[in-house]
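First the structure, which I've put down as structure tokens, then a few questions once you've had a look.
Only one protein chain is missing; all other protein chains are in place.
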């Protein structure tokens, strides 16, 4: 059983989820024996309002250079431990992200739909709680405040 | 609460999942107030071998014109009953589908990741078991046989 | 006596191929149900309810649902979508 192909990138600027998936598919076509039968993916975008309901000007994403990348690799490898999982893609924004912009993309290619869906879901939860990222909400008046945790599932 | 936007299409020829998602996003940008915060999607592709492990020449998908479309609408509406679900996309092949080709795409846009993921997963299971589609596996020697059910989850 | 509209019976996939036909028109007899029509048409297996589902006018129905003239009755082998 070949180890799953893990592709993980932090994006300091905007990324397009569909372009990211297209590039990943090209990579899989080269590295695997064609695209696997099941592909599950998730895209998270910045809401237009703060957790307190005010209009959001931007979301700032801080990370821990070095540890964040290593930790994402660990989390992806752990979530992809089912033998059916062939490949995992993670894209995650850092820096200033505007309302409506993609902030995270997780995609999993597997030989069966169950492992694809489970791995995608588990990895998303894992990175929300176990990868060192911190969000600050910025308002139009220039004030900002750090979030104390994540949105509920 | 607006009813979720249901977009359901049967495709008699090949479709590109990423192009389908791009068209759907354009539609959502026009019809909704921007793209929702959470989007979960699933793509199923034809395996290169039959359920018995032989090389597959093609998969044929028969449906029940009229009932299949109606039933997909019912199943999508039922799976999208959570108030956070804003839109659902289903694309499903009919006719002759080649190994590696996309056969089904389900995408769900919602205000939260939980409802997006659950709706996507439930709708996929529902259409596999409750929408009138039948698969026939064709071998290179011109013989074909109808499948008696679905692959396990 | 007026003309009674007939039942339209449809078969799909393996069921259609095994029977050798896709569609038949049938007089709607009083008290007809999918079970009686299945027997009347001599379809196999003799006890279909375990594997075959029925739809009346394109909605899933029960094997003992009453049928009326003009109805579209379909016998559906095991579904394999997605």
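So that you can tell them apart, the chains are marked A, B and C in the order they are listed, and the count of residues begins at 1 in each.
As a convention for this text, a residue touches a chain if its C-beta (ideal position, glycine included) is under 8 Å from a C-beta of that chain, and two chains touch if they have at least 3 such contacts.
Everything numeric in this text was worked out from a predicted model, so none of it was measured.
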Neighbouring shown chains of the undisplayed chain, as defined at the top: A
Contact partner of the left-out chain, one of A:22, A:62 or A:101: A:62
Chain not shown: contacting residue from A:25, A:92 or A:118: A:92
Touch residues of chain A, complete complex, unshown partner: 44, 62, 64, 66-67, 70-71, 92, 103-104, 124, 127-136, 146-150
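One rule holds for everything that comes next: only the chains that are shown with their structure count from here on.
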Contacts common to chain B and chain C (chain labels): none
Central subunit by CA centre of mass proxy: B
Chain at maximum distance from chain B, centres defined as averaged CA atoms: C
Where chain B and chain C are represented by their mean Cα positions, the distance between them in whole Å: 27
Distance from the mean Cα position of chain B to that of chain A, given in whole angstrom: 23
Chain B residues counted as touching two or more neighbouring chains: 44, 124
